[in-house]
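All protein chains but one are shown in place.
Showing chain A:
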């Protein structure tokens, strides 16, 4: 490989192949596509929430979400009928933190996940659809010593499964820092634009279009700036400035639409699962598929 390409490695990611995008292990196992999308969406939110409670910085959380997303892609990826989304979320976060400057312990991770997955105490809408009536009761999210030992085994086993599935490729480049550099290059001093761009980048992590596995960080950065500037009424330079950052119009257009559609997608998801729990482990997935089969048969 020539050296120029080497320098780019730091700023670029491995992307999903067309084959990985067209078929997944879960779909081969009979998981409906919309269910898979919903579970992946919930799993990324779970990872984000856990990362915040673990006080990890956003770059670690974002990398963990990308790793989580990659895991399910392609016929050789993980299947939702074999691996629990909640376990993969926890293991991805644990592993990413381990490699970072802010490692965390299995116990902290499992404590946080026990809380977030508690059907009574969780603040997450897809785990606890009833919502919190009173404050959470500690008994509802207490992790027993036996439970800890058992779940620790699972956590560490799934960590190895992720590594094997991804061929030990743990590298994730993020668009956040280059977004700031691009903004400076464009002479945009407005903190609102920068904040809005980051909001788009962070919500794109949850995108059903899997933007972080289909586009390089520079394209994500440019699209978030384009959108943020427009939303804030800040005028950018004339001309096709995105080409300066090696993004063509077509990719930019796709990304802008995808980022704009996030809000609608999130609303539709919470509408769709209103009052119901989203299946985050294999048993619940099996039950949901069975439920849909019965419904179909009944009609």
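By our rule, a residue touches a chain if its C-beta (ideal position, glycine included) is under 8 Å from a C-beta of that chain, and two chains touch if they have at least 3 such contacts; residues count from 1.
Quick note on the criterion: contacts and distances are computed from a predicted model.
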Inset, instruction - Have a look at "Ribosomal RNA-processing protein 43", "cyclin-dependent kinase", "Trafficking protein particle complex subunit 2" or "Serine/threonine-protein phosphatase" and point out the UniProt protein name belonging to the hidden chain. - result: "cyclin-dependent kinase"
Inset, instruction - May I ask which residue of A:138, A:167 or A:275 touches the chain that does not appear here? - result: A:167
Legend entry - Residue among A:21, A:53, A:143 or A:180 touching the omitted chain: A:21
Inset, instruction - For chain A, enumerate the residues touching the unshown chain of the complex. - result: 1, 3, 5-6, 8-10, 12-18, 21-23, 25, 28-29, 70, 74-76, 79, 82, 94-95, 98-99, 101, 103, 105-106, 149, 153, 155-157, 159-161, 163-171, 209, 214, 216, 238-240, 243, 246-254, 256-257
